[in-house]
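Heads up: the structure comes next, in structure tokens.
Excluded from the complex is one protein chain; the other protein chains are retained at their positions.
Residue numbering begins at 1 within each chain, and the chains themselves are lettered A and B in the order written.
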Amino acid sequence: MSVQVAVTVGSIVLALILGSVLLALVGVNPMEAYPSVGALMFFDQWGWQDLFLKMTPLLLTGLGVAIAAQLNLWNIGAEGQLYLGAIATTWLALEFSESLDAHFMLPILLIGTFVAGGMWAAIPAGLRSWFGVNEIITTLLLNYVAISLADYLLFGAWRDPSTLNFPMTRSFGESSYLPMIGSTTVHWGLPLGILLAVLTWILLKSTTIGFQIRVAGDNLSAADYSGFNTKNLLFIVLVLSGAVAALAGMTEVAGIHHRLQQNFSINYGYTGIIVSRLARNHPIGVIGTAFLLAVIFVGGELLQVEYQLPIAVVYLFEGLLLFTVIGSELFLSYRLRRRVAV
Amino acid sequence: MGTPLLFATLGGVLSERAGVIHLGMEGIMLVSALVTFVVDLQTGSKVLALVGAMMAAGALSGLHGFVCISLRGNQIASGLALALFGTGLSGLFGDALIGSTVTSLDRIPIPGLELIPILGSAFFNQDWMVYLSYVLVAGLWFVLFHTNWGLQIRSVGEAPIVCDALGLSVAKIRYICVIFGGMLIGLGGAYFPMVLTSFWVDDLTAGRGWIAVALVIFAFWHPGKAFWGAYLFGAAIAFQLQAQVMGLKIPSYILEMFPYLLTIVVLTVVTVRNRRAGQTFMPAALGLPFFRGDKH
Partner (left out) sequence: MIPVLELQKIHKEFPGIVANDQIDLTLNRGEIHTILGENGAGKSTLMNIISGLYIPDSGSMLLEGKPLHFKNPAQAIAKGVGMVHQHFMLIPNHSVSENIILGTPQAFRLQKSKVRQQIEELGRRYGLELNPDLRVQDLSVGEQQKVEILKVLFRGAKILILDEPTAVLTPQESEALYKILHQMKKDGHSILFISHKMREVIELSDRITVLRHGKVKATRNRGETSPSELARLMMGESTIQTGEIQIKTSKASSDQSQNKTIVRLKNAGLRHELGHCLLQNINLEVRAGQIVGLAGVAGSGQAPLAEVLVGLRGLDTGKYQFAGEEQKGASISELIHKGVGYIPEDRKRYGIAPHLEVAENFLLRNLHNNQFQSRGWLQRDKVTAFGRDRMRAFDVRAASEKTPIGQLSGGNMQKVILARETSRPLKFLLAAQPVRGLDIHATAFLQNQLLQARADGLAILLISEDLEELLLMSDYLYVICQGSIVGEMPKEEAEIEKIGLLMTGERA
């Protein structure tokens, strides 16, 4: 365990060093930028609240990806699922928030978004389960479809005429706002994400369905011979994965923007893959790694503001981090191999 | 529209035949497009621009190779990292270029062939990069199936353990294929500023790299089939753009979904058909890192 942590920390440090080289190339002095960004992030009230706000969608998409990974499935569609979740939330909120109060509205949003995300993920899940179609490619391509769908609605039926043709909907009624925690700007999406992560862990460890998932993830053929319905397991897990990732869309639009607008996600879905990978797909681990990635996000935003860099700097750091993380896995797997070999 | 897909698919075929998935095509294409644009802008030389693009693509693929081959990292995750990293690089360094323009390549009709009805002007009244892509299709086919190199490449993708025992260097062959494959993908990226758009925009390749990843699968890892697949999808994208220009009564955002949905449908059909036929064309060791001393 301590080796794992050490290797993970090492890979993060390495990514930061490599990133600093690239920053220097565009004329930003990393020795200056890192400390000032760090200070703003951790010691400024705006900074740490923003960290927790960014952590929320990353935790939910990361958890979604991690759930799929339990069966060695790659859900690269978390971005699209997040968009679809946001669309579902928006539809429900625009439709009902005037007539219902928050006691009814919030559960409706939660359940409705969860179901919608699950149904959306049922497309690649069904194709994978019953036709054997590679889920990596289908989930990925559906991202583009979901984003186009959001654009279609934003430029069409849902556009708020009062916003001077900006692609955004009108604001939700207040009953659809996720409540804030205490006097902060951090909404209840974060505790929801943590709760779901813990529930996932309990599901895997302590229930028979979780046991079946663990067996099937470890050895699919052995699960078949144990009489487990592995096709159903694949389907359920991928649907669940999409449903959880879709909740990230809900927390974003109902927790922060209170409306749907174009480009509201800064690759949160793709970043979920890194969150999950960094946690070695452990449902509890993603809580920690979602926070780490939030640091990169907020750091990127601050670089954007302080040094006028494009948001692409975030992707750059994500890519580097993922590289160093995968590279470092060799050290962990080598130890394991040697132990098993004897 | 099909040409960048074709270059990228050929690159994917080469790399995957040797057993390494090239999922990061989108990132490589974006970076090589950026390098092409910059070199062209600075020197005005198309050839230099292309050389630069291929070098950049080769370097990025080398990084992918290092993670997948030497560090035995997960190929899918490394591909994603490459896609993100490439997107980030092109966004960060391309920011200053927004608004600049370069010239496009001229069409060079091939005398005689261009007069063939319908297909003639589509295939033989093109720029030289298109002709280069035809040559690459034939060349890659010849190398893979009729040369000793090709035998070694395909063998490394099927059974690295066997190759290792016979004294072939699995790592060396894989590195060569990943890097050369990456260079071909880079040509696909370069085609955007060379021909398709004369000005720089963010996210220039707009997801074509991901379609090429899927195309490698329906081409059954075969260069000849990659040719038809790429042009079929090129036609689908062209149709979508044409329909918008012609003001067809379909909202543009719905049309945008079309190539992606088509990809999913075709992938499903192909997968089901292959399963029925009990065939797998996939290289047996695709995606698996090679450890010497592994038992099989």
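As a convention for this text, contacts are C-beta pairs under 8 Å (C-beta built on N, C-alpha and C of every residue); 3 or more make two chains touch, one makes a residue touch a chain.
Every value quoted in this text rests on a predicted model; they were computed, and no experiment measured them.
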Chains still shown that are in contact with the chain withheld from the display: A, B
From A:98, A:174 or A:218, residue that would touch the chain that is not displayed: A:218
Which of B:45, B:101 or B:147 contacts the chain that the document leaves out: B:147
Hidden partner chain, touching residue among B:48, B:108, B:132 or B:168: B:168
Option touching the unshown chain, where A:72, A:226 or A:262 are the choices: A:226
Residue ranges of subunit B at the interface with the undisplayed chain: 146-149, 151-152, 154-155, 158-159, 161-168, 275-278, 284, 293, 296
Touch residues of subunit A, complete complex, unshown partner: 205-212, 214-215, 218-219, 221-228, 338-342
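The rule is simple: only the chains that are shown with their structure count from here on.
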Centre-to-centre distance between subunit B and subunit A (centres being mean Cα positions), rounded to whole Å: 28
Interface residues, subunit B side, partner subunit A - complex: 23, 27, 63, 66-67, 71-74, 76-78, 80-93, 95, 202, 207, 210-211, 213-214, 217, 251, 253-254, 256-257, 260-261, 263-264, 267-268, 271-272, 275, 291
Residues of subunit A that touch subunit B when the two form their complex: 22, 26, 74, 76, 127, 131-134, 136-138, 140-142, 144-145, 148-149, 151-152, 155-156, 267, 270, 273-274, 277, 309-323, 325-327, 329-330, 333, 337
